[in-house]
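A protein chain is absent from this complex, but the other protein chains hold their places.
All chains are identified by letter, namely A, B and C, in their written order; residue positions are counted from 1 within each chain.
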Amino acid sequence: MGNALLKPLTALGRDTPKTIEIGGYRIVERFDVALASLATRRGREKDVAKAAKAAKLPLPVSARSSSTSSYGAFWLSPQQWMIEASFSTHEDISAHLKKIFSDAASITEQTDAWVRFDVSAPTLQPLFERLCNVDLPETPVGYAGRTVIEHIGCNLIKRGEGEVTLYGPRSMAASLLHVLEVTARSVD
Amino acid sequence: MRYSGFRVIAEALSGHKGWKPVWRDPVPQAEYDYIIVGGGGHGLATAYYLAKEFGQARIAVLEKGYLGGGNVGRNTTIIRSNYLLDGNEPFYEFSLKLWEGLEQDFNYNAMVSQRGIMNLIHTDAQRDAFTRRGNGMILHGADAELLTRDQVKAMYPFLNFDNARFPIKGALTQKRGGTVRHDAVAWGYARGADTRGVDLIQNCEVTGFKIENGKVFGVETTRGYIRAKKVGVAVAGSSSKVMAHAGLRLPIESHVLQAFVSEGLKPLINGVMTFGAGHFYVSQSDKGGLVFGGDIDGYNSYAQRGNLPVIEDVAEGGMALMPMIGRARLLRTWGGIMDMSMDGSPIIDKTHIDGLYFNGGWCYGGFKATPASGWCFAHLLAKDEPHKTATAYRFDRFLKGRMIDEKGMGATPNLH
Amino acid sequence: MSQINRIAGGQIERSKTLNFTFDGKSYTGHPGDTLASALLANGVRLMGRSFKYHRPRGPLSAGSEEPNALVELRSGARQEPNTRATVAELFDGLEAKSQNRWPSLAFDMMSINDRLSGFLAAGFYYKTFMWPAAFWEKVYEPIIRRAAGLGSMSTLEDPDSYDKGFLHCDLLIIGAGPSGLMAALTAGRAGARVVLADEDFRFGGRLNAETHEISDMSGADWASEAVAELSTLPNVRLMMRTTVVGAFDHGIYSAVERVSDHLAVPLPGKPRQTLWRIYSKHAILAAGATERPVAFENNDRPGIMMAGSLRAYANRWGVSVGDRVAVFSNNDDGLRTAVDLQAKGVDVVAVVDSREGGALLPGIRHLRGAQVIDSEGRLGLKAITVRLANGKTETIQTTALGVSGGWNPNLNISSHHRSKPHWREDIAAFVPGEGGPVNLSAVGAANGAMSTHAALTSGQSRALDILSALGVTAKTTALPKAEDAPISIRPLWYVNHGKGRAWIDQQNDVTVKDVKLAHQENFTSVEHLKRYTTLGMATDQGKTSNVIGLAVMAELTGRSIPETGTTVYRPPYTPVAMGTLAGRSRGKEFKPFRHTPSHKWAEEQGAVFVEVGMWLRTQWLPRAGETHWRQSVDREVLATRKSVGICDVTTLGKIDIQGTDAGAFLDKVYANTFSTLAIGKCRYGLMLREDGIVFDDGTTARMGEHEYVMTTTTANAVSVFRHLEFVRQCLYPDMDVQLISTTEAWAQYSVAGPNARKLLEKIVDQDISDVAFPYMGAGNTTVCGGLRARLFRISFSGELAFEIAVPTRYGDALIRRLVEAGQEFDAVVYGTETLGVMRIEKGHVAGNELNGQSTALNMGLGKMVSKKKDSIGMPLSQREGLNDLDGYRLVGVKPVDKDQPLNAGSHFLEIGAAPVAENDGGWLTSMVYSPHIGSHIALGYLKAGDQKIGKHMRAVNFLNKTDVEIEIVSPHFFDPEGERLRG
Partner (left out) sequence: MIINHPILGPRDAQEFVYLGDESLIARPDGLAPDAIGAFHDYLYLRNNPAGEHRELWYHEQGDRSWLVVTRNTVTHVITKVEMARDVARRMGRSK
């Protein structure tokens, strides 16, 4: 689908996503992910599970994320997930998903509701214990949950030891990045 | 005995031998004309005015702990009459006028200090709302002024004018507002009531009411049964607990409000200030402590202690408004039980039980109301009709849809 | 001056010398010193003045309980009032000033109060200053306020930053003395997650101040070895300079880490302090004990301090407070001071032991059955007067006196949940009582186990209990051997002698006399005692004074001490800097910023922004030559109504509502009906609170059979969503409805004005003629050749208007595209001011009218509340008080004289009516200048306003003294028939 006439900007108001390195911390803005929420319609749990299986689309249990070759997903609330896919192939992600689930699920595009920062370091604890109350060392890889960072509600996903994804409100991208930067500097 | 400067000097020269007990510790009598349940500010004031202004006698105040141990013993000491709504403003202005003559009236220095109160303005909508309020205050005979940013800056140059997230655009101020030494209020009323023959009975908890076919005959207490013609309950914080003994459910929830005081500091803040863009208000006591507070914790509680999030929230508001207090230290925090009503306004009314009267629902505005609350409750008890400034404080206002909702938050007590 | 009182030993780095100043005078000290130990080493005993009488004072203690030696540390913006010299870690270049004195510490004019003390007895101020009434604010109080306070704050912004953080552990151990270290070793070795926090800058607690041995090495060395082992355990977190200050619910504790206070300035990027919220499964209180003095006449002179502190200065800091030292004690522990100091070669002139009989200390003048009854030395102790067992009195020359009245366990944290401490006769002190914080228990001296052996034992056994509760198996290691001296104390609270003053609370100058006066006036409840005398209300919160005050009152009333009671300790344990509690939320970072999709473009255009909640919205866009905001706004309004204007409306809340019951759900939450709304259409919805008051409003569009998009006001986006979830989960749990917010997913612009369609036709890929896309149409579409978008034909301005939305990342490009496409129509971009002007010209309600106090009827929207269906708020909206015929109604207001300005917030008065509340007709809610009407116009709530259209009244604003004659008109000032928006 063409949008040659309209040039997209990242949540930070730039043409290209930003990457920052402070000491051992690497903060990467991601601009290549399409998002949509998927919520099971009442009584359609089986249909949704079946359709998801067929489409190789993971629907993780509560407070978890998981991914397949084509889709990632993390749990939002009972019977509701956020689906991740490559923006280049799935810009109109809700259209894709509606094909898969038809009327068994409620699907809503969420791509630009969020800013995504992937934060990595050999050890993230010193940074994150100053950012939010998630007990990162005890949290299993694959954890996904909401938390609050300096008044900003975020989804936090532990991709691996030393790898965390943060989804924050797009409109607060600059404030969120500011917190990450100053805190990283105070512990680097 | 009369207090005065001469008395203090005379006593000093004679080794302070002559000072008498400020109140007696009488044994409860078998019967009283009036029993006031609750020896906090409102209860003591009620007894004082019943005896002094309404010529009543045979009055007892029953206090489960020590006199002045209610919220009069733990609050941020602010007095003001800067209310918005017709149901409230006449009452609080009446109260402020009583404060202005109180010390001479009960011959006790409660340090009523009208150093002014200021509500800061950060948005045009706030200015509109404060203009409406200020004009309403003036129509009710109170004083109000609107200050520009520069006028505020001239008074408090150290506020955050240059780097604020929510810039200060002005303020609504009431110069007659201020602070009062809270314990002295309880002690002054107690002393005044005691000298007028009121029995102040401490360590006497009411455990039940004797009610027969719709009329109250007396109260069961930890010090035995006491007969009474009329019983007035003024136990804000415990209203639901006490009135449950009479089978009443109230439009009230009990919540914890924390308050804070800093170490003693050389005075910088003359009056009372409230931050319009965060949850923070502050004044500085005559001992030099910054006395400040913010929101209630927000959940039902009788624990008289709060939790950390509110402490941080209040400190954030303080630093946002006054970036120079970063190195001043918080000395003490405490929590009191607030009678949070369903519209944020109080109740002074008869109950459906003959001879049983109720005063409560003060939310966290009870201290400034102490004199008028006592006066109006005494009026209701003595004359069986509400005082003209308290006609709106009825139980049935919720059924009739005549709420007095200053904040416009609806039936959500923790938002008032 | 050289360090004349420095003696051998101590845990200080003598190889390094630090320079510092006190009141401008230069001194030297060593790493490991506190400001107090360094000053004492330099022979400086006078460090402060008391609050009320301005008595000269030196340190009473060597720790955080210090009431006397308070100084202003650092200078300029970093000036730090009331800093306890006894815990301020010495650093090179440290600057300190004495406080609460004038002109100088040695000569303080205010010490006149001390001469007048007879007139300034407890509570004297309640009895005077009442006549004449006006004098309080004018004369008395200003004098009192001039004397108020201790140190002074800087008026400059604190330049340092503060961090906050969260810690999680199985076991939090508060205090790293022998019991805390033993507990940490036991739990740490077993692999439990342990946080060990201590307020000091050296672990070991009293072990650093005593000469006790543990397993044949000095206590201090044992502590160092323990710490060395603990630091090798990855599951143990050692937190030095970290004070646990508060106990909160469910195992949450607050702690302050002083990251940089031992440095001149913090390292770049580093915070000064960090506030830690510690989430613990269990906690051990190992905070030790605080010694208390004995009250006697003039017991407050510089040089008189607690015996254990005198000992600490010698053992830990290598300082002898004086050249001739005496001790006054009622217990064995106090005697240690004499033994330790003599062993260090200090001249111990006497040990005054209030207990009769018993063994005598060898080689020391040990006076049994004797009491110190008075002292001499105005600015520092010169001599003490002792009443011997035989009744004779003797004056002994001495420059330092160590006093011990016994030890109080540091139970403060255990009483933060208001549990009452328990009195133990054998140690004459309170220990933690029942009902403290869940899963918190005290060990060691904090629990009354005073010997080193008892501390180690209780630390280990308590840790073992907790490990088994956690299901962690632990191997019991042998306890190191240590002294186990029994406690021998014979309580002595105050020396009953003479007419002079014997201090209990030294900072607030509360003496035994004051307690007696309180008793005489019947302030006998412990709360009355505290409040009347101010006992225990100083910066030390009574750590050294409360128990003595209680004991004196107990004696006066003939009650026991537990009967007399105890005041409850409140958080924090020690005072906490406000900056630490606020963390990073200051200045511009007080709250996050929310930026709109057009923010970057608007910034380039030099737009003026306004804070709307956390959002920054364009308020207006000045053009070259415009010097007053009104010029810009008038231009924007006129241009929009004349041709077309563009406005970023992204901040309005958007909620996606889907499901087979979505329509039925909307019928519940809106007062009007939505289930009947046709697909591809939208409708204005009115949302009530359950109490019948208007909650929120907005348009909701039906995008498909089971798909709706709700818009809310910017201010209520979050609370409306919460409310919808409540209705969905709690009221109608079986409805098939799913919700998600899409506020930020779409960049939405309003395009309004006669040429709105012409402009959009250049952008939108579909036919948007009135036939194809009529008024209140809504649907998915594409723009610019295929980009998915949403289009709504709704109007807040009263013009022919559309709202066009694209995915937010294209929002910046779209506004540029719209502006470009609009050039041929002289399109303008307008901000919130113009939005306000046009909505008021149309009589649409907004924030000032949606004030949480107004009904649909008040707003002239009463008919929208359907009585045919049960919706939230409908039943209670029918209450009589909300349906008064003469209640407030929304009206329009015009000044009769077009040139007269109006003010929002002015009140309505009848012409000629007196300015009293009885005549108050209501108020002007919103006001703007309307370039079309050519005057100010306003909306207002006027009593029976619907019956007063055409009437002349006054709009009075007493605050700026304006009184304007006005005409009451319909709120629909502009195009009342609404022909334009259907165009």
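Keep in mind that, in the parts below, a contact is a pair of C-beta atoms (placed from the backbone, for glycine too) under 8 Å apart; a residue touches a chain by one contact, two chains touch by 3 or more.
Computed from a prediction, not measured in an experiment: that's the story for all the values here.
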Which listed residue (A:A63, A:A95 or A:A174) would be found touching the missing chain in the intact complex? A:A63
Candidates C:E705, C:D870, C:E910 or C:E979 - the one touching the absent chain: C:D870
Given the contact definition stated above, which residue among A:P58, A:P126, A:G145 or A:G168 touches the chain not shown here? A:G145
Pick out the residues on subunit A that sit against the missing chain. 62-63, 75-78, 133, 145-148, 153
Go through subunit B and note every residue touching the omitted chain. 238, 240-241, 249-254, 298-303, 307, 309, 342, 398-399, 411-414
Can you list where subunit C touches the absent chain? 248-252, 279, 438, 661, 664, 690-691, 718, 722, 725-726, 729-735, 869-871, 874-876, 878-879
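Here is the rule we use: only the chains that are shown with their structure count from here on.
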Quick one: do these chains touch in a line, a ring, a star, all-to-all (complete), or other? line
Whole-Å distance, subunit B centre to subunit C centre, using C-alpha means? 22
By the touch definition above, subunit C meets two or more other chains at residues 164, 277, 585, 589, 591
Could you list the positions in subunit B whose residues touch two or more of the other chains? none
Which subunit C residues qualify as touching subunit B in the complex? 51, 77-82, 118-119, 121, 124-131, 133, 136-137, 141, 144-146, 148-158, 160, 162, 164, 246, 248-249, 252, 254, 275, 277, 416-418, 499, 513, 517, 520-523, 525, 527-528, 531-532, 534, 538-539, 541, 570-572, 575-579, 581-583, 585-591, 610-611, 689-693, 847-848, 851-853, 876, 879-883, 903-907, 915-917, 919-920, 923-927, 956-960
In the complex, the residues of subunit C that touch subunit A are 161, 163-168, 269-271, 274, 277, 279, 584-585, 589, 591-596, 599-600, 614-615, 656, 658-661, 706-707, 734-736, 738, 740-747, 783-788, 806-814, 817
Over in the complex, which subunit A residues touch subunit C? Could you list them? 1-11, 13, 31, 37, 39-43, 80, 92, 103, 106, 108-114, 129-130, 132-133, 135, 138, 150-152, 169-176, 178-179, 182-183, 185-186, 188
